[in-house]
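The structure under discussion is supplied below as structure tokens; questions concerning it will follow.
The complex is shown incomplete by one protein chain, all other protein chains being positioned as in the whole.
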Amino acid sequence: MQGPGIGWYVIVAAILFGTGALGVMLRRSPLIVLLSLELMLNAANLTLIAFARQQGSLDGQIFALAVMAVAAAEVAIGLGLIVAMARRGVALDVDQAQALKG
Amino acid sequence: MGDFLVWVVWFLAAGGCLATGVAVVSLTNPFYSALALIGNLAALAVFYLLLSAEFLAAAQVLVYAGSVMVMFLFVVAYLGGRADAPWAGGPPLLRLAAIVAAAALLVEVVVVLGLAWGDDLRGAAEITDTFGSPGSIGELFLTDHLLAFEITSIVLLVAAVGGVVLGTTPEKKDEEAG
Partner (left out) sequence: MAAGAWVCLLAPLAGALGITFAGERISRRTAGWISTLTTFVAFGGGLVAFFATWAADPEEREKVSTAYTWLAAGDFEVGLQVLVDPLSTVMMLVVSGVGGLIVWYSMGYMAGDEEERRYFAYMSLFVFSMLLLVESANFLLLLVGWGLVGLASYLLIGFWHQRPEAVAAAKKAFVMNAIGDATFALALVLLVWETGALDYLGVFEDVGALSSTIVNLVALGLLGGAVAKSAQVPLHTWLPDAMEGPTPVSALIHAATMVTAGVYLLVRTHPIFEAAVDVQQLAAVLGVVTLIAAGLIALVQWDIKRVIAYSTMSQIGYMFMAAGLGAYGFAIFHLMTHAFFKALLFMAAGVVIHHLAGEQDIRRMGGLREALPRTHVAFLVGTLALVGIPPLAGFWSKDAAISSALETGGALGWTLYVAALAGVALTGAYAFRLYYAVFHGPAHERTPEPHGPEAAHEAGHGEGPLSMLVPVGILTVLSAVGGLVSIPGVWHPFTHWVGESAEAVVEPSTAQDYFTSALSVALGLTGLYLARRAFAADRQLVTSPSAWQVLEHKLYVDELYDALFYGPAAAVSDVLRRDVEVPVIERSMDEIGSGTIQAGGGVARAQSGLLRTYAIAIAFAVCVLVVVFVAVR
């Protein structure tokens, strides 16, 4: 294979994953949280595909495709939730959604 | 020369990827965040091409960037001012914990990689020309991974139904209830 070895791709994916995690943990707007979540999913995808290339097996790519499909579904629902929240006048702030407080 | 070119492309893509990633997380305007994510997806598509995953690169751009992100942008436009996302505070302890957690994850991955760099990550396997082509992916989906294929379609169906349910207007519901 030409170019950097698999390890480099994995490190990039790891940094991307960490960034996304920080976004999920630190932002208050649910939209941004969703976007950060997408970032994490993509990082995982990158890892999968990198290892698929390294093993020479297409299973990783299949997995990544399934992940993509699931991510799409999840975004649809998440956005639906956000729209529903907005329509009911709930402020778009994850810290305000405390109904699970036990 | 070819190798050198690959390296250059790789670094450009990596730089774009990481920069847009940081942008997604840190911008206050969700519209710009979404646009940054689209950029991120494009950089990732370049990575996929470098890794001989041509079909996936195309799918990434068409599906992810082309439809999912468009959906996102629609919603951001619909929400308008309500979607503004300033950097509000949280307890300092929370922020510290979050940074520590993310850093720990990163460190762990690097350490694991370091441990394994020598043996398992040496070199890549030999591949044929059809590796990553739509044909081979399709063949796998319909033979070895048929179950995954079918279940994914069900997941999408459920998401569609969920979307419809979530989309019912509050006024109608109140009328039915009262």
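Residue numbering begins at 1 within each chain, and the chains themselves are lettered A and B in the order written.
To be clear about the criterion, a residue touches a chain if its C-beta (ideal position, glycine included) is under 8 Å from a C-beta of that chain, and two chains touch if they have at least 3 such contacts.
Just so it is clear, the model here is predicted, and its values are computed rather than measured.
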Problem - Chains shown that the absent chain touches, full complex - result: A, B
Completion exercise
Only one of B:A77, B:V112, B:A125 or B:L142 touches the unshown chain, namely B:V112
Problem - Touching residue (missing chain; options B:L56, B:A102 or B:L140) - result: B:A102
Handout entry: Interface with the undisplayed chain - residues on chain B
Key = 90, 94, 97-98, 101-102, 104-105, 108-109, 112, 115
Problem - Residues from chain A at the interface with the omitted partner, ascending - result: 21, 24-26, 28, 33, 94-95, 97-102
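Going forward, only the chains that are shown with their structure count from here on.
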Practice task
Find the geometric centre of each of chain A and chain B from their Cα atoms only, then give the gap between the two centres in Å, rounded to an integer.
Solution key: 5
Fill in the blank from the handout: Given the complex, residues on chain A that touch chain B span 1-12, 14-23, 25-29, 31-32, 34-36, 38-39, 42, 45-46, 49-50, 52-59, 61-62, 64-66, 68-77, 79-84, 86-88, 92-93, 95
Exercise for the section: Quick one: which bits of chain B touch chain A in the complex? Just the residue numbers, please. Expected result: 2-3, 6-7, 9-10, 14, 17-18, 21-22, 24-25, 30, 33-34, 37, 40-41, 44, 47-48, 50-53, 55-56, 59-60, 63-64, 67-68, 71-72, 75-76, 78-79, 82-85, 87-88, 90, 94-95, 97-99, 101-103, 105-106, 109-110, 113, 117, 121, 123-127, 131-132, 136-137, 140-141, 144-145, 148, 152, 155-156, 158-160, 162-163, 166-167, 169-170
